[in-house]
Every structure is written in C-alpha cells, then in structure tokens.
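Just one protein chain is left out here, and the rest sit where they should.
Moving on to chain A:
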Amino acid sequence: MKGRVNVALLVGAVLVALVGLAAVVSFFWTPHDPTLVDAARKLREPGGGYLLGADKFGRDTFSQLMVGARTTLYVGIVAVGIAAVLGVPLGMVAGMTPRGWLSELIMRVNDLVFAFPALLLAVMLGAVYGAGTLTAMIAIGVATVPAFARVTRAATLQVMVTDYILAARAAGRRRPAIAVRHVLPNISSMLIVQASVSFAIAILAEAALSFLGFGTRPPTPSWGRMLQESQELLFSTPRLALWPGLAIALAVLGFNLLGDGLRDYLDPRLRRIREQAEPPANGATR
C-alpha cells in the first residue's frame, strides 16, 4: 500500500475539489452576474471576458456553471444529509436487534421505499407542493434513505459479533451507548463511501429534475436546466449543451471515484487482502 498512489482516490478528490472550489468562489465572485439578461450579449462567442461565451439570454456561461456547482453541492449535501440522518439510525436499530419485530418492520418499509422510483417521487412532490430545490432535495433524500439503512444494517451486523462489543455488553453498557461509542465509529468508513456514491446519484437526480422542469427554479443556475435550455440550440450553438453536460459528467464521475477510492483506502479487510497478494518490498511476511 505504501508508495502506491490510489489513482481513483486522487482523480476523484481533484474533481470534487474543483466543483467545491467553483461553488465556494461563486459566493464571493463570478466573472459576471449569472442571471442578468442582456440582449446585446445574446449567444456571444467565447472570449473577451466571457470565457465560455453567453447563452440566448446573454448570460455568461462560465458564471452560470460556477453558481450551478453551488446548486449541485447544495442539493447533494442536503439530500445525502437527510438520507444519512434518517437511514443510519434506522439501519443501526435494525442491525442491533436483528431478530426483533422492529427490525423486520424497518427493513420491510425500507424495501417498500426502495422499490419506489426516486424521480417519480420527486415529480409527484413537485406536482403537489410546487417544484423547487427544496422538494427536489427532500425527494432525493427520502429515496436514498433505504440505501443508507441497508449499508448501515449490514455493517452493524458485522460489528455486533466482535469481541469488543461483547466486552462492552458484558460490562453492562446500555445499547444506545454501545451504538454511539462502539458501533458508529467502526462503521463510519462504510458510511463515508456510501455518502460519496449517494452524492453522485443526487447530483444526477437534481440535473434530471431540473432538465424536466421539476428541480431548481429559474433563473437560479442549475446544470440540468442549462442543458434543457440549450436543447433548441443544439445545432447552431452546441457548446451551450457541452459545458453543463461535461460538468455533470465530471462531477458524478468525481464523486464515484472518490467513493471507490475511499472504500479501497478505508476498508481494512480489503487492505489486508491486497497486502497478502502483493508482499511489501522489504519481504516481510505475516
């Protein structure tokens, strides 16, 4: 492991950092006002202070991409947050009482939500409560809860049979204390990986919803809506579709690579297998 660069982790981290940087900088500075409509700049070619040109409303594409990154991260963070806050405790309860009726109930309801398509849920919520970033985030978040609950439950089951948990129980620790002090720290690596992968799904879902008109409201820049608005100009000005499309693809790829890389990096079992397969250079064996 030592000396070997985890390429997936590195590329993923760089892509995610780029998106994060664009989002943070957009709070303080963008080259131009991303929502200012100006007919004189309509479909302006790239160059002269307009790095990527302007769209049919005369809005600077680069500024829009920057603020779009903010929207994307915002949706991702809140959606994954909702999923984790609901999913992790449920998964832990199910994992710590594997044969109880509560566990059964949680996991069956979980299956039910899992079977329901996330986008359909979002479109439904949008139709009832009005489309917007908030409903999109809630829908994506709720739809991601089962993934978290399952991963948490599986990890908890593994941890529950370890000696230190047995010791803690023998010492008379109560279940909530065991959960917080012993289970959570030991399953956190799996949760981080899950969060990263869920983030990628959330980004994609937000883009899809905005593309369909059920996500972020205009004129707040969103990569998905940028794609949708560039659709009619595909033949004349393809760059308008290219940039947001590329941004979505790279952001999703980044979070997936980060998740994969983190899994390899954090999972002790996998690390051990790899070390056995490739003995370290100094020839030491276990």
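Everything below uses one rule, namely that a contact is a pair of C-beta atoms (placed from the backbone, for glycine too) under 8 Å apart; a residue touches a chain by one contact, two chains touch by 3 or more; residues count from 1.
The working rule: contacts and distances are computed from a predicted model.
Per its UniProt entry, the chain excluded from the display bears the name "Peptide/nickel transport system substrate-binding protein", taken from "Amino acid/amide ABC transporter membrane protein 2 (HAAT family)", "Stage V sporulation protein R", "NADH-quinone oxidoreductase subunit L" or "Peptide/nickel transport system substrate-binding protein". Of A:46, A:117 or A:238, it is A:238 that touches the chain left out of the display. Only one of A:19, A:52, A:183 or A:208 touches the chain withheld from this view, namely A:208.
Touch with the hidden chain on the side of chain A covers residues 35-39, 42, 56-58, 126-127, 130-132, 193, 197, 200-201, 203-204, 207-208, 211, 213, 217-219, 224, 227-228, 230-236, 238, 241-242, 244-246, 248-249, 251-253, 256-257, 259-260, 263.
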